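Read the structure below first, then the notes.
With one protein chain removed, the remaining protein chains of the complex are shown where they sit.
Each chain carries a letter (A, B, C and D) given by its place in the written order, and its residues are counted from 1.
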């Protein structure tokens, strides 16, 4: 026996087609913003309020169409990724990751989002910012390690995304640079075996919030991600980590049409 | 003098019969998922909102029937256990324990649950995930201890379930493996006397949330469980535990029809 | 000039008489449950929601009559004491202390309470459990001290009740038993002068929640209670206390009819 | 250009006159309760709920008249002071300071307050209790210092009131009394220059809540108060302070008619 929920896909699709996609020429260069230094990464997690579920379906679909409009409009300037946290986290229901050259552009997007008919049902659970920078320690690493670090991760979808805020204690910042480099070499060595199955990205946050780094992970193999973190907790550098997570944010990567379908139900 | 509450059992049963049970052939292999390594365990605790008690009884029963539908549907793929925390804990009213081969399957269940008419009255109090793994230290233990660990717990119901999240400090992860093994031997010895009356299960959580382990206990003799934890706090390994509980989650194991009867009142 | 509130006592009494008291033969043996080892003590503190004050008086009286019914029904199996925290604490408005041979019986009472028309206005602020055990250290104390410990507290009402959750740090549990005994002797000596005016009771909580002990005090002389705690903080054993209070729960002992009168206003 | 708010003073006064003041003979001896040892001081801070602002003005005035009635009635037994925290603190909107010979009397006042039509809009933000005691260390201080401590503070209004909860660590309580006296002498010396412009009062709280002391300050010169606290943080005794504030409660002393006028707007 199957207990079936009504599926709204056809109706939702109809509405979405009407709005149409942003043409490629108008959108910002995603590859560039996701790879260059000097780009701001904003992670904004939201919960849906209790009123959302009480709106009738037609209203919810109308509001989700507004969401799509806001996202599409800002995609001309910034890169926006979506994650579904509901069902995996008690912290939030959905998360936006925004890459922007100027932090004001991320703010403008979130202002339009929170001010929209859809956004009135959102409550900000957590907003974090970080800045991409050239790798601090890589230039000092052995050549073989540098080569290994260039291994690209396996192709195919990586549905699980995990965001871990990190702070280091005051001892770390006071250490001799050579000691820091030696420890980061050990850290990098411990992480290399997971290079293929767990994709990582680092953002620097000191001053932009109450953390020093945002680490972002994508994987299809959660068990490997678990092993990676366990390996990193066993190296010396980890003794200088004063905060790891709190919260760890886990979600699944999701497209705009998919999240619209789920939230319309 | 007895102060009687109306009992709804007959009406509830009538409704439940109509839905019918999942046939054995369709359900996932419970024994396998509860014993094998590489399985994800999700503990999701929820509170019922203040609106729930204001719904009239017929509506509550209808919503609980939806709950049953959602649970039965997902039992084809995942193992779902229920616990009643209300009356024992200020943290939550009920808890689901889910065992799944892929964490996405647990997320899909909780998405359907939270999106259902019943789920609109639920507020996520806490969601934790862990992974079952082959025992780390058992291979290094003496043979007699290995044999003792195979003692099965006494038959009969074990109504009390306790979930204790655990984290270890950075010193632990930096220790020499031999030292860790010696301490885990002492830890295991301290626990052996409670093997028969307190059933334990361990989940590894590093990276999947803000804890390192989820420990799960079942017993009919709470006093023995108390003595077990006290014994474990006296061994050396406990000096490396940076978090035990916070919160300790206590509930009573309960079947779907039982919880439906209680919540329908 | 007096600013008078209407007094509802007569009306409330009328209703209460109709329900009638539990006859002595049906009620559980209070003396036994309050003195023996192996009994569970549950402290459940609740706040009244904002809706309570908006109900009209007749409705409030009807709901309080339901409260009385629930309490009287369960008094057949468990011992229930009530405390008024409102006006003394920002943590909760009222607190139930339950003594039961099986923790499930306390859960059943709280389930019926929270599921009742009165309970729908309650929000659980904190629920703690402990177990009474034979005194750990008394057998090792000098005979004179043992005799002194038998001094009964002065007769008469002890309106103030204070509940202090306590945890000890990992060093304590790792100490040599002789050292622990010596320190508990000093602790007991410091407390003896207050034996007559401050009644104490100890519950063991390790594993049953996030604390190690619940200490319960009753007195009519709060200043003596303050001096007692101050004396206990000056002995060596206190260096091993990692948590004292947080929260300290203070209330006044109150009968069911009294609390009904206060809450009906 | 002035942007004017309607001023309700005349109407409010009219209502207040009708109730009339408590005659001097009926009121408790304020001077005695504020200077003697063995008196309980209760600090109860409240926030006004969001519904308050939505009541129409006539209703608000009626409710504030009830507040006045409750305060006046209890002033026969206890001393009640009021402070306006709104605009200075995010912690609460108003604070009552109550001096009573028995803590039950403070509880009775707060019960009547919270049960009143006005009180239904209040939410307890924090309630703290302390006990006045004879100065612990003064007898051991040099005669000149004793004389200096008798300097009375300058006449005139001291509008700013600051309440700072304080706890000392376990090392302090374990110190040799002579060492404590020497440190309190240094502490007293550091405070003396502010004796004239900052009035202080000390309450002992150990056991009555989660703090050891409540320190209360009144001043018209906030900058001097800032310098006083800074001076006290530089003496050795401060190394034993484990908690200072968290929260610091700041408000302005205000009369009942003044607060009625402000809240009626």
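Criterion: contacts are C-beta pairs under 8 Å (C-beta built on N, C-alpha and C of every residue); 3 or more make two chains touch, one makes a residue touch a chain.
Computed from a prediction, not measured in an experiment: that's the story for all the values here.
Colleague: Tell me where the left-out chain touches chain A, residue by residue.
Modeller: Spelled out for chain A, the touching residues are 19-20, 22, 26, 38, 40, 44, 49, 69-70, 72-73, 103-104, 106-112, 114-115, 120, 124-127, 129, 131, 170, 173-174, 204-210.
Colleague: Residues of chain D in contact with the chain that isn't shown?
Modeller: Listed in rising order, the touching residues are 1-3, 5, 50, 53-54, 84, 86-90, 159-160, 162, 164, 222-223, 225-226, 228-230, 233-234, 236, 238-239, 241, 245-248, 250, 252, 262, 265.
Here is the rule we go by: only the chains that are shown with their structure count from here on.
Colleague: Spelling it out: a chain qualifies if it touches chain C and also touches chain D; which chains qualify?
Modeller: none
Colleague: Between 0 and 180 degrees and rounded to the nearest 5, what angle rotates chain A's CA atoms onto those of chain C?
Modeller: 145
Colleague: What's the chain with its C-alpha centre farthest out from chain B?
Modeller: D
Colleague: Would you kindly tell me how far, in whole Å, the mean C-alpha position of chain D lies from that of chain A?
Modeller: Each chain reduced to its C-alpha mean, chain A and chain D end up 48 Å apart.
Colleague: When the C-alpha atoms of chain A and chain B are each averaged to a single point, how far apart are the two points in Å?
Modeller: 30
Colleague: Can you list the chain A residues in contact with two or more other chains?
Modeller: In chain A, nothing touches at least two other chains.
Colleague: Hey, how would you classify the chain contact layout here, line, ring, star, complete or other?
Modeller: Per interface graph, the chains form a line.
Colleague: For this structure, enumerate the chain pairs that meet the touch criterion.
Modeller: Every pair of chains meeting the touch criterion: A-B, B-C, C-D.
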